[in-house]
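This is the structure, below, for whatever I ask next.
Only one protein chain is missing; all other protein chains are in place.
The block that comes next holds chain A.
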Amino acid sequence: MATVQGLATTMTTLPETFFSSPSSRSIQFPAVVAGRRHHVAQSQRRITVVGLRSDGGVSFSNQGAGHRGLHLIPTAVASTAEASASSATAKPGHELLLFEALREGLEEEMDRDPLVCVMGEDVGHYGGSYKVTKGLANKFGDLRVLDTPIAENSFTGMGIGAAMTGLRPIVEGMNMGFLLLAFNQISNNCGMLHYTSGGQFTIPIVIRGPGGVGRQLGAEHSQRLESYFQSVPGLQMVACSTSYNAKGLMKAAIRSENPVILFEHVLLYNLKERIPDEEYICCLEEAEMVRPGEHITILTYSRMRYHVMQAAKTLVNKGYDPEVIDIRSLKPFDLYTIGNSVKKTHRVLIVEECMRTGGIGASLRAAIMENFWDYLDTPIECLSSQDVPTPYAGTLEDWTVVQPPQIVAAVEKLCCM
């Protein structure tokens, strides 16, 4: 059972604990990449991981103890996903890790348009805390890939001022959580200046960075800012989850005249996938069909996509046929794709990493209710993270985030209604 390539790779990766190396405490390099895995019993969180490290080494780790549960054959599910893939599988393409795909997209846009520039902490000489901008400062110079002092509010505002006067900056938050310091600029200026200036100034800025719950990074480094920014008028928010859509969304965000916030996830940077050689961009407003199905619509984004696909394997074995959609566009929602799915399956489960209160799921639920009430056979279920500051302890951390067994249970509950 080889590592499945293409989009299907996304489904065989990332159990909830997939760092094989306990030494990856820093926020830089998660050690484990995609690998095949055995699914263990729902009550057992630990798994055996064969990891392809980003430095080329292979690591094994048996973090699990105790009994094994169902053993699934990923290929059965993989084939369905492949059919729904975009053109990624049509051509040979090249393999890239997600952070490399982001970099490739960024580099291509910087080559294409000299007005595109990057600013952020450690983006230049250091190459970015997750190496998304590695090598770019050497190629484009210190002014185009600007190392800023630690002043998020001010350098985000600086990016906005630069955007207003014709540049196309990409502001990197070293961790999305740090952008809380930039909330003033993002809310007041980024989102609103186009409107309050009567349309005179456009702000084609991209604000990006890693967020989400990582591997015991502690509460402040594990934040999900999508829920805070979603109410700001004038902003678009997208979340990438695969190498393919990471590069595509990065390029689309840079080319967009609107301010776009691109949410990446700390744990997804080392996903490997084959992406096309030729140029492509993803539509910022569209959702991505990950796995078509008939019984239930599961809406998710970012890292939870992988938990959902993991749960999907169990569900398929149990005879369910879930339709999995990665909504990708957190604001605005792609109500067409979502609506078509709801009209088909009549059941909706939202799985997200956001907090329960006021999260993306809450908004999505309201939007679906508002637009597709007549098509629903059951109430919309929303699985979100607990309204708890993410604890440091691994066990507690796991319990704050939605795990595949919960997803399976929720689907079973909805499908039996």
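Some points to look at:
The working rule: a residue touches a chain if its C-beta (ideal position, glycine included) is under 8 Å from a C-beta of that chain, and two chains touch if they have at least 3 such contacts; residues count from 1.
In this text, contacts and distances are computed from a predicted model.
For the chain that does not appear here, its UniProt entry gives the protein name "Pyruvate dehydrogenase E1 component subunit alpha", which is one of "Myelin protein P0 isoform X1", "DNA primase large subunit", "Histidine-containing phosphotransfer protein" or "Pyruvate dehydrogenase E1 component subunit alpha". Considering A:Gly120, A:Gly157, A:Gly177 or A:Pro404, the position touching the chain not shown turns out to be A:Gly157 (whole complex). When the full complex is taken into account, the listed residue touching the unshown chain is A:Leu335, out of A:Ala219, A:Leu335, A:Val388 or A:Ala409.
For the options A:Ala101, A:Ile203 or A:Leu225, the residue in contact with the chain missing from this view is A:Ile203. By the touch criterion stated above, the residues of chain A touching the omitted chain are 114-115, 117, 141, 143-144, 148-149, 151, 153-167, 184-185, 188-189, 193-204, 233-234, 236, 256-258, 284-286, 329, 331-337, 339, 371-372.
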